[in-house]
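Only one protein chain is missing from this complex, and each of the others stays in its spot.
Chains: A, B and C, in written order; residue numbering restarts at 1 for each.
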């Protein structure tokens, strides 16, 4: 049975290592925070200017001056710190953040990623995604294996305008975990009950 | 009668304008702070990380964590702020400091300045001088008109390694106030009782 | 101390004219200069180029200026929360220049710091990198990005003193410090204006040297864009 969004997040959480600083994108990546193994310490960075991000506030305790990059109200854990946008991207560009998890529209077999623009449609902008993917040593993409039309999102070559080049190291989808290697996508793990054939069929790239 | 060091500093203080941020170098420039006209507000920046520098502390009130760029113990005025070296030179390079006053070994008629290195002698380093002279819109050099051998320090061309190129706008010496113009040094003012001939004789550059 | 206090948003914004480039701090609706935005609406100036990470929502923040068609061009990293914005963009009424968020912040800081250009890996190999110089450092391609300045920068802080020293609260800091450095003239509006010396000189986020005018805002709505909460057990 293919994983749901929470299942994808839970699987990604297993990739986290003790003492890592992690940036989680909007959507499925945000859910990763709910599944951190108890035995490890990780800190969450949000690029609008907080390290040590905690859970959503209790009702009535929201603070308009305390949000995450998705503009959601959040809380700060003990030991948290606030900083400005230039410092935030100094952390990201300077590779002080060990892992970035983000969503994508397309990933190619050489690690290119497209997730910000569909020609002809309203373009909302790349936000911090281009900085994140160009900088991080370690990028995991969290997404569904196919789009709503059933077409593969793991391609030989991205058809949409790129967000970054050759940067994705790992993709976790509803069907599988795949590494991006010099030889293209390498199947690491199948979702429970999903066959190799199903995954191959849903994967355009090699 | 030629000016003494305090006289030079006092003359430079007349150049200061209301609402200016000012960086004073070591030596004669430091004395400028003692002669600010009462009717204007200026703030002193020291490049090691303070704006709103005050006078020396009273005896017994020295704080090892509060010094100026000359490593002297100082105080902070109400409204002062501390910052790090990168931010300090952001202020300087970004031209947020309206005036830099510094000493020099040589100034040339096109505004070059040499004040950091004498070949063959111990080189102490340029400190912040190269950043200051390359950045400031407004640089006044405070120095004696001639060196200890009686040789002019206002030259056609600097003989010592340069600190900055074409950056000095005004020179105040013990003998005169001179502007640096496209046509070279222009005599603006003589020290009391100093003749034009004396100044010409002591000035190699035009 | 150099006194930067002006009486009101009206006095602060005097001098801002049609056709100018204006930077505005904030991330989403968090840390935006609400009082100056209202004043810009009142001034009825237009053809503005606005540099701001986001473009507000339909009925708050920069959305007010969009409703009045005062903005000719937006320079932002993400503009997804505003129907009027979308309409004007798709119809071609509004120019939009999209910049990676980190490059936007660094380009503002660079302008304020006298760094005319720097290399960054962000955007290499994408539309953002087109036409820009590419250079390899440490085996990795980077593109050259130039400093970004503005006729006016308008920032919003939590506390400020009369000489312009600013302190921010929480994630309302965001783009405000870098933009405060980048404006040819920088206006700061604050929730609380105090005397010089009342703020600890160790704890100031933006030194007053970067600020030309400061005033205490009349009122702050501080609207929340995405109210997310959890229930107590």
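Heads up, the rule we're going with is that contacts are C-beta pairs under 8 Å (C-beta built on N, C-alpha and C of every residue); 3 or more make two chains touch, one makes a residue touch a chain.
Please read these numbers as outputs of a predicted model, since none were measured by experiment.
Can you list the shown chains that the absent chain is in touch with?
A, B, C
For the chain left out of this view, which of B:103, B:161 or B:184 touches it?
Considering the complete complex, B:161 is the one touching the chain left out.
Would you indicate which residue among B:50, B:77 or B:202 is in contact with the undisplayed chain?
Within the whole complex, the residue contacting the unshown chain is B:50.
Residues of subunit A in contact with the chain that isn't shown?
With respect to the unshown chain, the touching residues of subunit A are 19, 21, 41-43, 45, 50-52, 76-83, 86-87, 89-97, 135.
So which bits of subunit B touch the chain we can't see?
46-50, 55-74, 76, 82-86, 88-90, 92-93, 112, 117, 122-131, 134-135, 161-166
Residue-wise, where is subunit C in contact with the chain that is not depicted?
These residues touch the chain not displayed: 106, 110, 113-121, 135, 137-138, 142, 146, 167-170, 202-203.
FYI, only the chains that are shown with their structure count from here on.
Which one chain sits nearest the middle, judging by mean Cα positions?
Measuring from the global C-alpha mean, the nearest chain centre belongs to C.
Would you mind checking which pair of chains has the most C-beta pairs in contact?
Highest contact count belongs to chains A-C.
Could you state the distance in Å from the CA-based centre of subunit A to that of subunit B?
Centres of subunit A and subunit B (C-alpha means) sit 54 Å apart.
State, to the nearest whole Å, the distance from the C-alpha centre of subunit A to the C-alpha centre of subunit C.
27
Listing for subunit A: what residues touch at least two other chains?
Nothing qualifies.
Can you pull out the residues of subunit C that are in contact with at least two other chains?
In subunit C, 109 touch at least two other chains.
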